[in-house]
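In this view, the complex is presented without one of its protein chains, the others remaining in place.
Here the chain labels run A, B, C, D and E in written order, and each chain numbers its own residues starting at 1.
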Amino acid sequence: MRVIAGPEKKSRVMSEKERLVTAYHELGHAIVGHLLPNADPVHKVSIISRGQALGYTISLPTEDKFLTTRAELNDTMAMTLGGRAAEELIFEEITTGASNDLEKVTETAKQMVMRFGMSERLGPRVFGHDRGQPFLGREFNSEPDYSDEVAREIDDEIRRIVEEAHQTAAKILKEKKGELDTISQILLERETIEADEFVALLDGKSPEEVFPPDEEETEEPSEAAAEKGSAREGARPRVQPKPGLAGGGAAEMRSDEP
Amino acid sequence: MRVIAGPEKKSRVMSEKERLVTAYHELGHAIVGHLLPNADPVHKVSIISRGQALGYTISLPTEDKFLTTRAELNDTMAMTLGGRAAEELIFEEITTGASNDLEKVTETAKQMVMRFGMSERLGPRVFGHDRGQPFLGREFNSEPDYSDEVAREIDDEIRRIVEEAHQTAAKILKEKKGELDTISQILLERETIEADEFVALLDGKSPEEVFPPDEEETEEPSEAAAEKGSAREGARPRVQPKPGLAGGGAAEMRSDEP
Amino acid sequence: MRVIAGPEKKSRVMSEKERLVTAYHELGHAIVGHLLPNADPVHKVSIISRGQALGYTISLPTEDKFLTTRAELNDTMAMTLGGRAAEELIFEEITTGASNDLEKVTETAKQMVMRFGMSERLGPRVFGHDRGQPFLGREFNSEPDYSDEVAREIDDEIRRIVEEAHQTAAKILKEKKGELDTISQILLERETIEADEFVALLDGKSPEEVFPPDEEETEEPSEAAAEKGSAREGARPRVQPKPGLAGGGAAEMRSDEP
Amino acid sequence: MRVIAGPEKKSRVMSEKERLVTAYHELGHAIVGHLLPNADPVHKVSIISRGQALGYTISLPTEDKFLTTRAELNDTMAMTLGGRAAEELIFEEITTGASNDLEKVTETAKQMVMRFGMSERLGPRVFGHDRGQPFLGREFNSEPDYSDEVAREIDDEIRRIVEEAHQTAAKILKEKKGELDTISQILLERETIEADEFVALLDGKSPEEVFPPDEEETEEPSEAAAEKGSAREGARPRVQPKPGLAGGGAAEMRSDEP
Amino acid sequence: MRVIAGPEKKSRVMSEKERLVTAYHELGHAIVGHLLPNADPVHKVSIISRGQALGYTISLPTEDKFLTTRAELNDTMAMTLGGRAAEELIFEEITTGASNDLEKVTETAKQMVMRFGMSERLGPRVFGHDRGQPFLGREFNSEPDYSDEVAREIDDEIRRIVEEAHQTAAKILKEKKGELDTISQILLERETIEADEFVALLDGKSPEEVFPPDEEETEEPSEAAAEKGSAREGARPRVQPKPGLAGGGAAEMRSDEP
Partner (left out) sequence: MRVIAGPEKKSRVMSEKERLVTAYHELGHAIVGHLLPNADPVHKVSIISRGQALGYTISLPTEDKFLTTRAELNDTMAMTLGGRAAEELIFEEITTGASNDLEKVTETAKQMVMRFGMSERLGPRVFGHDRGQPFLGREFNSEPDYSDEVAREIDDEIRRIVEEAHQTAAKILKEKKGELDTISQILLERETIEADEFVALLDGKSPEEVFPPDEEETEEPSEAAAEKGSAREGARPRVQPKPGLAGGGAAEMRSDEP
C-alpha cells in the first residue's frame, strides 16, 4: 500500500523550511556518526525523499560483524539522536520527524539493559520473555516477569543511557556548528552528498574543491546504492530489531503523512 | 447505521440555546486558531449540523506538510480547546459536546510525550508498543512496557501540556470576548461564515461592510468544500491519528445523540 | 427468556411491605426530579410491575436535546439516587432494588470525569480507551492507559460527584417528607399517577381535588406511553449509555428475581 | 458425571466422627437461622448425604420476595457461617466442609459492597464490570475499573461485613451451646429433623414429647421436599448468584471428595 | 510419551550418591508422617524408580474420608516437606528432587487460606475465582478479585503455614536422626520396606528381627499395591487438587530428567 502510494507523494512538494530542517537533521546524523569512533562510517547523505522518508543518511560497517560492543551501541545511539539534536541546536524547536529515530534508540537501550546485561546496576541477566516467537502459547501468559521495582530500575537505566547518547550528540554538534551550517547549505543545493565528498567538506575543503565544475550536475542516487540501503531497510519489519543495526542502514527523517 | 439515521436527525430541531452554545463553541475554535501563529488558518465556520456534528470549524494548512513542530501541535491543541473555553467563559457551564475535542487533545498530548519525545522531562525516547499493527501477535503481549512511576510522569506531562493549551485558549478568548459575542450573533443569523468574512469581522468590520446586501442570502455550504472537509474527516477512523491533523480538518461540536 | 418468563412472574404477588417500599422509592425519584431545575420533568409514576421492574418513574425532556450540561447530569444523578434516598429516610434500611440506579449513576459520573472533562481537578482530557468499538483489535490491548495515581484521582472525583448527588437528593426529601408520605399512600391505592396529578398533589391539592369521583377508576397505563418509555428503555443495551439519558426514560425499582 | 458417580459414593460409609461434625455443622446453620429475625425460617435439617453434600439445612422464605434488605443479607450470612462457627465452638478445629458456605458469604458481601451500594464508606455506586454477559466483547477488556486504593477499601468492607456475620453466629451458638449439644445428638440418631420438630426441641421439649413412640421410625426425606430444595439448588450454576438466596435453599456440608 | 520413554530410563543407572539421597528423602517423608498424629499412616517406602519418580512413599488413610481438618492438612504438609528436611539435615545441601513436594505444599497452603478460610487473619471467606471451570467465559475476566494489600497478606499467611510445616518436619527428623540413618542404610540394601517392617524398625527392632533370613530376598513391589498407589496418583492431573490428598498417595522423589 505504502509502495503504491509512493509515487503520488513524490509529486507533492516539500516546503523550503522542511527541506532546510531535513538537511540539518540528516547532517546531524552524519557529523555525529563520523566523529564517534564506534559508529559505522557514513556512506551517503541525501534529502531526496524516498517513500515516507524525507531524507536519509546511509552508514555502512567496514566489515561483516558478528558481535556488537557496548561502545558501538552507545555511539550508534548518539548518531541516531544526532538528527533531533541538530534540530534543537539550530531551530530551538523540534518536529515529529524524529519518531523513527526515537523508536530505534529506545529499542537499543532497552535491549542493552534487558537482553545484553549491559547495565551494571541490573547485572548480567535478562528481563522479560523473549518476544521472538510470539505465537508459541507462552506468549499469552500475562504473569509479570519482574516486580514494579525492577521495572522502575529498568526505566531509570534506559533513561540514563538514552540521555547520555543525546548529550554526546548535542555536544559534538555544538562544537561543529560551523560545519553543520556550511554543509547543510551545500546539501540543500546538491540534495545528495557521497561519503568522500562529506569527509572532504568536513575537513574544511571548499565546495569548489570537492565538486569540480565538470562533475557539477547532480547524479541521480544510483539504483545499486539505493538497493543496498533498501536491502538493509528490509530488515526493519522483523519483530525484534538487531541492535547492531539500530543506527546503521539508513537513519531517515520521517514524514508524518501516512 | 449512523449514515442511514442521518437524514432523520436533520429533521429534528436544535433549540435556540443549543444553537447559541454551538455558535460560541465554534467561534471559540476559530478565534483561538486565527490568533495563534502556528495553527492552520480558519477556512469556514458553521452551525449547520452535519451527521453527528452540530457545527464545525474547518481549518486548512496553507501548504502540504510533512513535518509538524511542537509549536504547531501546541497551538492546534489550544485551538481545539477553544470551543470548551468559550463555553466556560460565556455560560460558566460546560456541555457534553466537546468530548471529541477532548479526545483529539488527549491523543495529541499523549503522542507528543510518548511518540515524539517532546517532553524534556521524559527525554528523547518512545513509550509503549506501537499500536499501528494490532494483529501482529506482539499486540497480545500484555507485559508492561514501563513502570508505574513512568506512567505517573507521563500522566503529569500530558496534564501539563493539555492544561497549558487550555489556558492559552482561555486567555485569548477573555481578551477577545467582545469579538466573540459580536461574531457569534452574526453566525447565529447567517449560519455559515467564510474565511475572509471571518477575518474581516475579527478586524472590526461591520456586518454591513462584510456582507453587502446583494449577497445577503446565505449560500449553501458548497459540496466541494464539504467534500474536502469530509475527505480529511475520513482520516479519523485510522487507529493512530496523525497529530498534525489533530485540530485541522474540522473541529466539530458533537451531539450526544447516537 | 426474560420476556417469556414475564407473565409467570406477574402472577406472583408482591408483599404489602414491598409495595410500600416501591411506592416510596418511585416517589423519591419523582419528587427530587421535579424539584431540581435541570432534570427532565416527571411524566408518570407507577408501582405496576413491568418485567423485572417493580415500579417505574418515567421522565421526559421537554424538547429534543443534542447537548447535555454538567448541571443537567448532576440533577439527573440526584433524581436517580432519589429512590435509594427515600428508602434510607423512611425505613432507615436499604434494599437490593436500587442496583440499576447505582449502575446508571456510576456510569454517568465516570463519563463526566473520563469522557467529558467535567472534573476541574483532572482537566479537559479523556481517560481510557473508547469502548465503543470492542472488536477492533485495539481492544485486546491491555496496556494501561493511565497510572494508578490517576486512577485514584478518578475514583476520588467519581466518589465526590456521586456523593454530592446523593446529598442533594437526601436534603430535598428530608424537606418534603410530608409530601413523600402523603403521595406514597395515594400511589399505593391508585398504583399509577400521571404528571399533572403528581404536580397537583405536590402543590398540596387533596386527592379529592386531583381525582374527581367520576374519574376514580384507575386507567391502564396507555400502550402509547408505555411504548415510548419502552422505546427509551430500548436504548439501555447499548455498550456506552448516553449520559443524557442516565436518569431519563424510566428509573425502575428492580426485583432481584432473575 | 457427578450424578452418575453419586450412587457409588453412597455405598461408602461416613465415619462416626464425620457424622458428628456434620450434625453440629447443620445445627449451627439451623439455630443461628432460627434466632435471627431476618433469615428465612428453617424447613428441615438432615445428615443424610445427597450427592456431594454430607448434610443439609433447608430454609424457605415465608412468601415470594422481590427485594432483599441489608438486614436480611446480614442475617443470612450469619446463618451461612453458623456451620463453621459450630465446628469452632465444639471441636476447636475446622474442616474443609465449609468451603461452599464461605463462597456464598464472600459473594454476598462482595455484592453488597460492589453492586448494591450497601457500604456507607464506599457510597451509592457500583464497582467493576457487570459479569452477567461474559461474551459481549466488553468482557475481554482488561482495563481496570478502579484503583488499587479502592480495591483495598472494598476488601476492608468485605472483611468487616463477613467478620460481623461470623461474630453474630459465634455469639448465638455460644449462648445456645446446650441446645446445640442436645439436638445434635438427636439429629445423629434420627438423621432428619423437620421444621416443627426443630422448633419444639429448641423450645426445650424432650425428644419423647417431640417424637411420640408410634412415629418413631425415621421417615425417608420426602421426594417432594427434596425436589423443592433441589430446585433451589438448581440455581447455583448461575454466573451471578442472587444474594437473596445466598443462605436460603440448602446450606450444605460439603465433602471434599470429587 | 512419558510412558513410552519410561523403560528406556530404567536401564540408566542411578549413582550411589543419588540412591543415598533418595533413601534419606523417602525416609524423611515416612518418619515425619508416622510420628505426626494427623497424617495418613505409611504403607510402603521404596527407592525403586517408577517413571519420573526415583523413589516413593505411599501413605493410605485408615478409612474413607469426606472431611479434612486443618490439623490433618498441617501434618500432611509437614510429612510432604519431610523429604527436603532430611536432605538438609543429612547433606546440608538440597536438590531439585523435591519440586513436586513443594508444589503440593504450596497448593495446600494456598487452598487453606484462599478456599477453606483456615487463616484467622484473613477470616472465613474465599479469595480469587474458582478455577474449576476454566472455559466458562468468566475465566477470561482479568479484573482483579482482591487488592495487592490482600495479596500480600495471603502471601504472608502461606509463608507462615509452609514455614511451620517445614519446622515441624525438621524438628522431628533432628530428634530421630539415629533412626533416619539406620533405616536409610536398610532401605539402600532392601530397596523397599513395607508398613509393618517400617514400624518395627522405627521401634528399634534390628534388621535381623524384622527380616528373618528365609524372607531375605527382596520382593518385587506387588502389582496390586503399585496399582493402588498409581490409582491415587491418577488424581494428580485434576485442575484443582483436593487438599486431603496433598501428601497422601505417593510422595515421590522426582528426577529432573524429562
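In this section, a residue touches a chain if its C-beta (ideal position, glycine included) is under 8 Å from a C-beta of that chain, and two chains touch if they have at least 3 such contacts.
Predicted, not measured: the structure shown is a model, and the values here were computed from it.
K.L.:
Given the contact rule set out at the top, which of the displayed chains would the hidden chain touch in the full complex?
P.N.:
Answer for the hidden chain's contacts among shown chains: A, E.
K.L.:
Touching the hidden chain in the complete assembly: which of A:D148, A:E163 or A:E191 does that?
P.N.:
Result: among the candidates, A:D148 touches the missing chain.
K.L.:
Considering the whole complex, which of A:K65, A:K171 or A:K205 touches the chain not shown?
P.N.:
A:K65
K.L.:
For the chain left off this view, which of E:V42, E:L73 or E:V105 is in contact with it?
P.N.:
Only one listed residue reaches the unshown chain, and that is E:V105.
K.L.:
Write down which of A:M118, A:V162 or A:L202 is the residue touching the left-out chain.
P.N.:
A:M118
K.L.:
For a quick check of understanding: of E:M14, E:I48, E:A71 or E:A195, which residue touches the chain that isn't displayed?
P.N.:
Candidates E:M14, E:I48, E:A71 or E:A195; residue touching the omitted chain: E:M14.
K.L.:
So which bits of chain E touch the chain we can't see?
P.N.:
Residue positions of chain E that touch the missing chain: 12-15, 18, 21-22, 49, 54, 81, 84, 93-99, 102-103, 105-106, 109, 128-129, 131, 134-135, 139-140, 142, 144-145, 148, 151-152, 154-155, 158-159, 162-163, 166, 239, 253, 255-258.
K.L.:
Since one chain has been left out of the picture, which residues of chain A touch it in the full complex?
P.N.:
Chain A touches the chain not shown through residues 63-71, 73, 115-118, 122-127, 130, 136-138, 140-144, 146-150, 238, 242-244.
As a convention for this text, only the chains that are shown with their structure count from here on.
K.L.:
If you walk touching chains, what's the least steps from chain C to chain E?
P.N.:
When the steps are counted carefully, the minimum from chain C to chain E is 2.
K.L.:
Mind checking the centre-to-centre distance between chain C and chain D? Centres are C-alpha means, answer in whole Å.
P.N.:
34
K.L.:
Can you give the whole-Å distance between the Cα centres of chain B and chain E?
P.N.:
Here the centre of chain E sits 68 Å away from the centre of chain B.
K.L.:
How far is the middle of chain B from the middle of chain C, if each middle is the mean of its Cα atoms, in Å?
P.N.:
34
K.L.:
Can you list the residues of chain D that touch 2 or more other chains?
P.N.:
Within chain D, residues 140, 142, 144, 148 contact more than one other chain.
K.L.:
Based on which chains are in contact, what kind of graph results: line, ring, star, complete or other?
P.N.:
Graph shape, chains as nodes and touching pairs as edges: a line.
K.L.:
Which of the chains are touching one another, listed as pairs?
P.N.:
Here the touching pairs of chains are A-B, B-C, C-D, D-E.
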